[in-house]
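Note that this complex is displayed minus one protein chain, with the remaining chains in position.
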Amino acid sequence: MIYFQCDYVEGCHPKILDKLNQTNMEQTPGYGTDKYSESARKKIQDACGIPEAQVHFLVGGTQTNLTVIASLLRPWQGVLSPETGHINCHETGAIEASGHKVLSLPSQDGTITGEQVRQYCLEHFGSEIREHTIQPGMVYISYPTENGTLYTKAQLSELKEACREYSLPLFIDGARLGYGLTSPDSDLTLQDVAQLSDIFYIGGTKCGALFGEAVVIPNPNLVQDFRYMIKQRGGMLAKGRLLGLQFDTLFTDGLYFEICKKAVRQALAIREAFVEKKIPLYGASRTNQQFVVLTSQQMEKLGEKYAYEVWGPDGDGRTIVRFCTSWATRDEDVSALIEDIQRLSV
Amino acid sequence: MIYFQCDYVEGCHPKILDKLNQTNMEQTPGYGTDKYSESARKKIQDACGIPEAQVHFLVGGTQTNLTVIASLLRPWQGVLSPETGHINCHETGAIEASGHKVLSLPSQDGTITGEQVRQYCLEHFGSEIREHTIQPGMVYISYPTENGTLYTKAQLSELKEACREYSLPLFIDGARLGYGLTSPDSDLTLQDVAQLSDIFYIGGTKCGALFGEAVVIPNPNLVQDFRYMIKQRGGMLAKGRLLGLQFDTLFTDGLYFEICKKAVRQALAIREAFVEKKIPLYGASRTNQQFVVLTSQQMEKLGEKYAYEVWGPDGDGRTIVRFCTSWATRDEDVSALIEDIQRLSV
Amino acid sequence: MIYFQCDYVEGCHPKILDKLNQTNMEQTPGYGTDKYSESARKKIQDACGIPEAQVHFLVGGTQTNLTVIASLLRPWQGVLSPETGHINCHETGAIEASGHKVLSLPSQDGTITGEQVRQYCLEHFGSEIREHTIQPGMVYISYPTENGTLYTKAQLSELKEACREYSLPLFIDGARLGYGLTSPDSDLTLQDVAQLSDIFYIGGTKCGALFGEAVVIPNPNLVQDFRYMIKQRGGMLAKGRLLGLQFDTLFTDGLYFEICKKAVRQALAIREAFVEKKIPLYGASRTNQQFVVLTSQQMEKLGEKYAYEVWGPDGDGRTIVRFCTSWATRDEDVSALIEDIQRLSV
Partner (left out) sequence: MIYFQCDYVEGCHPKILDKLNQTNMEQTPGYGTDKYSESARKKIQDACGIPEAQVHFLVGGTQTNLTVIASLLRPWQGVLSPETGHINCHETGAIEASGHKVLSLPSQDGTITGEQVRQYCLEHFGSEIREHTIQPGMVYISYPTENGTLYTKAQLSELKEACREYSLPLFIDGARLGYGLTSPDSDLTLQDVAQLSDIFYIGGTKCGALFGEAVVIPNPNLVQDFRYMIKQRGGMLAKGRLLGLQFDTLFTDGLYFEICKKAVRQALAIREAFVEKKIPLYGASRTNQQFVVLTSQQMEKLGEKYAYEVWGPDGDGRTIVRFCTSWATRDEDVSALIEDIQRLSV
């Protein structure tokens, strides 16, 4: 069985493994105060073009989301999110467990607009009984979105402007940031992301690392005492160097972007095969996740050799499924899949 | 500089690293549903002598403590703990952040007694205004304790009996469990721990793994839906196999106990050197942590070559410091330290 | 200005005030352990036909909702609620602040069905990744609903049956229970409510009391230690007798139902006036709240003499407004309003 189910089925990029092997018996202080974490922080600050940015390393995505959001909100505030946002759908209520409601905004393609934020705030702050409802306190989006779609620079700038008007920090979940920034559809750079958000993270788990997410706070005054929160919420790794050396490797010689770009190229080849076969796409993803609408016969046929993720019924008798590539996907597996797509009955 | 500061300054045992290398490009499903996690669960169930026990893998200790405790308590309950307990002192209020007070019991050596638990419960449940105070809902201890001391089987049985009388689950933090069970002072086995507690964990981070703690729930009916809680609190590793294969390796051919035993042997040699030098010990630890009371001159001298942890003033002008060994400590480093202890002025 | 804005603009029923006057200087023990609370508990148990039911008195509705819900749910669970539910819309995230998500179900008229609950549970418990989403742990409805609509006995029985199938306690917010049970459309009695729910409350604040809600737990084993939760969440009134004597009075000689019935009669007369005038109703309320769709001219005209509540735009240029009667509404004010409705331009 060849897995296209998700982007976390293998271990880590070989260069990271090499680094783990080379450094295994070195002795370093704990909790992220080691030289590898220091070096990784420096490289990420440089890549973002903001030397004074805070950079913190956490283990996983849900942990990062809950730690960031609980750090920023006051008890009577909630976080605006697309209804499809990961925090709203797939984190077992982690945000609510920290005391805050996810205030969901309708979204067709996974994105939300500045206008939606403005409208929500206008209604809330204009209400005479606003104290009986949750105050919007920040905005959460992901880049790329859960659906693999992307904000343009213009869209993101407009969203940021709306946030600025209402003093709402804008938080970008970048669990798959590398796959977004290296899409041919993206007109954003890492530096743009750092300029257009108040806090974001660079995903490692799905982009070449064994695990790990790098939180960047461009304006270092935004959050005080973030390390207390990391510790309190269980995200402070004793052997913090494991996070440091992974990100240090990923941000050496552009490795992070190189391996993500390869995955996107592979995903687009798979997409092209579906398009040629006139099998309908679901959404307009041009990143490493491709959503297509299959008949049950097609699912069965592809399911003989490939693992994919069932996303849900399309409402019309067929099923939406997801094929993911990653830094680890082999070209020969992509070729085999493409050939088998070409052989499908339609 | 040679580190005796703590037991998490190196990476992981070479056998684990081998396993990581061998399996790196294998494809496995996520979130602990892989074959390595399955195998590790089986081995731990066998080692505990309880095939039906629930076994779950989490990343770190604070995360494990907060997830376990928040799973067991009702909102109006707190957790009884020795005043020196890790949850009471060194987790940035992680338990309180989940809504529960740590109810601390006085402790000279890091242990508490069944009698203390009985007394607390008697006072609470006997009070006419008990509803104005927090109800004790479970008991937390660590084995070995923060001070490196150990419960005897008789003491633990007595504590368990008191817990049973008041229907309080007994939770054992085993971050250093291996170093406790392999101490010459221990009269407990892993199977005893499984019999005499309601939930406990086998520490990996400090005992040979890169990271990871294995939670064991001997009576599988004690906690329902524990995986929801792991996910919600950010402890469900996407690449769950990393936890599985580490514990699978540690529980193959007795590796876990073998490497911990070595560390204890080394610690006792260091202890012996201090004793011969008539440098006072602080507490009676016979595990991998040794606490001694040094003059500032002795601290300075040893500090030239060795990193140790300052525990605090002894109240008499000298300082309590901690020397730790671990699975990774080299015999030559121990020998060097012993020689330098022998050369100290007293 | 005559207030029809809501049902809490006056003080309390004169019989309650008499009782307050008569007992003011009596000395009683605190926190609900007094004889008036005891007597009120007994009368409510009798009225519900369940002598063993737990009965507790709290101060207000939001407090009662959060205390009940946080008592019943485990941390990884949420509460199913109609999207229009008070806990979902008008309590400033009180439920989320206690760590739990409100899982909203679509609702046209304020009610939800057993089928909706079944469907939600089927999808949740049937999912392979259910642990990544919030587990439904109870169901919240109100009777009457926010929109003034009512469940029939058949509908409520069906909902209860669905809850039973999935072991979800059914909680009925009865802030306006009296106005529901005395509607000519209601085929339910207080005893039915006690039979068909797992926990509910009898609203006092809006039904004749100065303040106060009486929580009834028909099966006394459902919740342990509820008084701890009342105290912890700030709902345990020091002078608890104030709650006791109010409910004691309300449940003497059927006063509670008598005064609510009067308010419903008045509301239906107002409703009839609007209907005769062919002014459209919004929803089918036959309780003390009447929702009508007014032009801005009509709003202005009525607004000269009467306070009403603006509910929101109807999407068609007109505005939905609410007129409320209560135990305190005077017949002469109702007559005046009806006359002025009759004089409106349409």
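In this document, chain identifiers A, B and C correspond to the written order of the chains, with residue numbering beginning at 1 in each.
The rule is short, and it goes like this: contacts are C-beta pairs under 8 Å (C-beta built on N, C-alpha and C of every residue); 3 or more make two chains touch, one makes a residue touch a chain.
If you're wondering where the values come from, they're calculated on a predicted model, not measured in any experiment.
> Which residue from C:Q116, C:T205 or C:T249 sits in contact with the chain not drawn here?
C:T205
> Just name the one of B:C89, B:L122 or B:V275 that touches the chain not displayed here.
Reading the full complex, the residue touching the unseen chain is B:C89.
> Of the residues in chain A, which ones touch the absent chain?
31, 70-71, 74-76, 98-99, 130-132, 135, 225, 227-232, 236
> If the hidden chain were put back, which residues of chain B would touch it?
Those residues of chain B that touch the unshown chain are 75-76, 78, 89-93, 96-102, 129, 131-134.
> Touching the missing chain, which residues of chain C?
Answer for chain C: residues 1-3, 5-6, 8-12, 14, 17, 20-21, 23-30, 59-64, 66-67, 91-94, 97, 205-206, 210-211, 228, 231-239, 242, 328 touch the chain left out.
Quick note on the criterion: only the chains that are shown with their structure count from here on.
> By count of C-beta pairs in contact, what is the leading chain pair?
By number of C-beta pairs in contact, the leading chain pair is A-B.
> Counting residue numbers used by both copies over all numbers at the interface, does the chain A-chain C contact come out same (over half shared) or different (under half)?
Comparing the two copies, chain A and chain C contact each other through largely the same residue numbers, since over half are shared.
> What is the identifier of the chain with the smallest separation between its Cα mean and the overall Cα mean?
Of all chains shown, the one whose C-alpha centroid lies nearest the global centroid is A.
> Distance from the CA centroid of chain B to that of chain C, rounded to the nearest Å?
For chain B versus chain C, the centre distance works out to 50 Å.
> Could you please state the distance in Å, as a whole number, between where the Cα atoms of chain A are centred and where those of chain C are centred?
Inter-chain centre distance comes to 43 Å.
> Find every residue in chain B that makes contact with two or more other chains and list them.
In chain B, residues 228, 231-232, 236 touch at least two other chains, as defined above.
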